[in-house]
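Right after this comes chain A.
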Amino acid sequence: MSDYILETHGLTKEFAGFSAVSDVNLQVRRHTIHALIGPNGAGKTTCFNLLTKFLRPSKGTIIYNGEDITEMKPADVARLGLVRSFQISAVFPNLTALENVRVALQREHGESFDFWRSKSVLNRFNERARALLDDVGLSAFADIRAAEMPYGRKRALEIATTLALEPELMLLDEPMAGMGHEDIDKIATLIKRIAADHTILMVEHNLNVVSNLSDRITVLTRGQILAEGDYATLTQDERVREAYLGAGHA
Partner candidate 1 sequence: MLEATAPLLDVKGLHAWYGESHILHGMDFHVRPGEVVTLLGRNGAGKSTTLKSIMGIIGKRRGSVMFEGHETIQLPSDRIARLGVAFCPEERGIFASLDVKENLLLPPAIRPGGMPVERIFDLFPNLKERLTSQGTKLSGGEQQMLAIARILRTGARFLMLDEPTEGLAPVIIQQIGRTISRLKAEGFTILLVEQNFRFAADLADRFYVVEHGQVIDTFASGELEANMQKLHHYLGV
Partner candidate 2 sequence: MQALYGQLLVGLINGSFYALLSLGLAVIFGMLEIINFAHGALYMIGAFTAYFLLQYGGLNYWWALLLAPLIVGAFGMLLERTLLRRLKGLDPLYGLLLTFGLALVIQGVFQNYFGSAGMPYAIPDQLRGGVNLGFMYLPIYRGWVVIVSLVVCIATWYLIERTRLGAYLRAATENPTLVRAFGINVPLTITLTYGLGVGLAALAGVLSAPINQVGPLMGADLIIVVFAVVVIGGMGSIMGSVITGFALGVIEGLTKYFYPEASNTVVFVLMVLVLLVKPTGLTGRAN
């Protein structure tokens, strides 16, 4: 098994007229936190949607665990252990936190087409679901409907639901966007803890948010990779600072 869980070769996506992502060669090392950052309009979200198969690439290939998943459907890729989160909170609003996690647990063990059996048969997952909720600090909210939770908790619930699938690679889309400071620290420590036995590719906007979190950072601007490296080297890199603060104008 190569030590890269995910690799892209010449990944490109053209929309009418201009290419949102052009010729991106990304390599995500196993059991690390890899951050994909860049200012607005850099093509982060397009890149993210290409990797999670919610968008079809115009050119290039995506290799996951040595397998070419370029043409695969989103649901199939999720079954291989590459699971994504969403920027706008992706929970099942009218299901309780426990039920949210259980929907994910249920898929793994196959009886999702059983229309003749009572759903109480799913109660055997409750214990694992409560453990996952506990992992993300939501054990007290198991029976609360997701819609009634504040934003930070919804984000934690989403991560618990993703973890339920025991994914190998978790793709997080701006997990800290729109959060207050105290929530950011909570989610950051949670991601750090998860990274111990999972690989995480995270799209984020700000440099310092990923500073103590990521092992490796790729900076995207205008759909292309500008620079790669760890936080220390990148903060010195003038091109990165300029990409963010922008070049002065004449």
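Couple of notes before you dig in:
The working rule: contacts are C-beta pairs under 8 Å (C-beta built on N, C-alpha and C of every residue); 3 or more make two chains touch, one makes a residue touch a chain; residues count from 1.
In picking the candidates, the idea was that all candidates are chains of the complex that A comes from, given by their letters.
This is a predicted model, so every value here is computed, not measured.
Here chain A is displayed by itself, and among the listed chains 1 or 2 from the same complex, it touches 1. For chain A in complex with candidate 1, the residues that touch the partner chain are 15-18, 39-43, 151, 174, 177-178, 180, 205-209, 222, 241, 244-250.
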